[in-house]
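First the structure, in the form of structure tokens, and then the observations on it.
Missing here: one protein chain of the complex. Every other protein chain is in place.
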Amino acid sequence: MNRIAVTSEGPSVNDQVDPRFGRAAGFVVVDLETMDTNYIDNGQSQVMAQGAGIQAAELVARAGVNCLLTGYVGPKAFQALTAAGIKVVQNLEGLTVGAAVERFKSGQVEMAQAANRTGR
Amino acid sequence: MITAVASGKGGTGKTTVAASLATVWDGPVLGVDLDVEEPNLHLFLQPVIQGSQMAHMMVPAVEEAKCTYCGACSELCQFKAISVFNQVILTFPEMCHGCGGCMAICPEKAISSGQRELGEISWGRAGDVGFLAGKLRIGEAMSPPLMRMVKTRLDVMLAAEGGDAIIDAPPGVSCPAVNAVLDSDVILLVTEPTPFGVYDFILACEAFAPLGKPMGAVINRAGLGNDAIYRFCREKGLPILAEIPYDRAIAEAYARGRIIADLSAGLKSTFVALRDRIRDLTKPSQPQKAAHA
Partner (left out) sequence: MREIIIISGKGGTGKTSLTGAFGHLAANKIICDLDVDAPDLHLLLQPTHERQEEFYSGHEAEIVRDRCDGCGLCATMCQFGAIRENGAGFMVDPVRCEGCKVCVAFCPSEAIRFPEKHCGQWYVSATRFGPLVHAQLFPGAENSGRLVMILKQQAKELAKARGADLVLCDGAPGIGCPVISSLSGAHLAVAVTEPTPSGRHDLTRVAELCRHFQTAFAVIINKHDLNPEEAARIEAFCQAESYPVIARLPHDPLVTRAMVQGLVVTELPETAFSRELGHAWTRIEALAGLSR
């Protein structure tokens, strides 16, 4: 797994993990081999009346991401991410993006088997 | 003639009024329950159900063998009911609003009509009163698609049997309530003279005035609260077509599922007068007294 996305409140690794996925401010994408990062703004999902999680899944999928780190994901977004072959790690709110990436690299995380949020 | 019984605030007495009105009607009449989220009209009319059917709406079903993942459907869909990314196509039927856009735009004709269950439509009779109702499946988020299907059946029934209809609408002033009153000939707004009742009544007037239908008010639990509602109706030229007094005996009878018009001669004549005033409102020779915001 070489390319991960972290839901983030801002564009840098010092920003807090945004606990939401569908309406997250944006995603910090990290290439684990080079440790290069870039930021994808999630504004276009935030403005949707419904289906923001699905829109966000499309965005990270098109960015070639293998794994998503976040706080919580709803069932539809989880379905979309799974269909795209993207693994999901949940419950990382409260950390900075950088700390979340470190935890991932040191193997201290679990891949989610299901969404940890009920749908609406 | 279709009369919609609506209100801004819930619990003001829509179903109470609709049921009593139907029982004093002087001609063939259909009681229609369009409050599909929480239908209660049957509890008062107690119809014998003669038939029912499950209602479905069309949602996208993709024949993936034909799909080229061009993404045109996903690009068009405003509701994220169909999503294409990389070489993946997913549908989320519960998000679909039934616009048919994806099916129409697919260049490969790879999308056909699947089904989502909306709920149940049932019909029957309660003595002289016909009955038609929709009941939303629990977990189905949208009521307008089911409401539209009930209204289609209503049109068929009225065309076949003639007569009038009385619609029990959902509370509120957003899209479900507007959908219920949209195709009626006259709107009755039921309220109570409490601050909540008045505030929501004003919202309802604003919501329904652009529809251009004659409107009238029914004040339930009159004597409770204050007289702000009367001042508002006077200012707006909105006719008050009936008043039902605040009375513990009436509340207890309602709590036992009784038809209020049956409780006394006085209450029956209140509803008979209401019926006649509704008719007057829709006569072309009558000057329009509807409130305009």
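Chains: A and B, in written order; residue numbering restarts at 1 for each.
Please note the rule applied: a contact is a pair of C-beta atoms (placed from the backbone, for glycine too) under 8 Å apart; a residue touches a chain by one contact, two chains touch by 3 or more.
Just so we're clear, the structure is a prediction, and the values are computed from it rather than from any experiment.
K.L.:
So which of B:I89, B:V150 or B:V178 would be touching the chain we can't see?
P.N.:
Going through B:I89, B:V150 or B:V178 one by one, B:V178 is the residue touching the chain not shown.
K.L.:
Of B:S74, B:T194 or B:T270, which one is in contact with the hidden chain?
P.N.:
Among B:S74, B:T194 or B:T270, only B:T194 touches the chain that is not shown.
K.L.:
Among A:M1, A:V47, A:A63 or A:A114, which residue is in touch with the absent chain?
P.N.:
Looking across A:M1, A:V47, A:A63 or A:A114, the contact with the absent chain belongs to A:V47.
K.L.:
Going by the contact rule already stated, which one of B:G31, B:P47, B:G124 or B:P170 would touch the omitted chain in the full complex?
P.N.:
Per the contact definition at the top, the residue touching the missing chain is B:P170.
K.L.:
If you put the missing chain back, which residues of subunit B would it touch?
P.N.:
8-12, 15, 37-38, 40, 43-44, 76, 78-79, 97-101, 104-105, 136, 138-139, 141-143, 170-176, 178, 182, 194-196, 199-200, 203-204, 206-208, 210-211, 224-226, 251-252, 254-257
K.L.:
Footprint of the hidden chain on subunit A, which residues?
P.N.:
Residues in contact with the chain left out: 23, 47, 49-50, 117-120.
As a working rule, only the chains that are shown with their structure count from here on.
K.L.:
For subunit A, which residues are in contact with subunit B within the complex?
P.N.:
Per the stated touch rule, the residues are 48-52, 54-55, 57-58, 61-62, 76, 79-80, 83-84, 120.
K.L.:
List the residues on subunit B that touch subunit A in their complex, please.
P.N.:
74, 78-81, 83-86, 88, 90, 92, 95, 141
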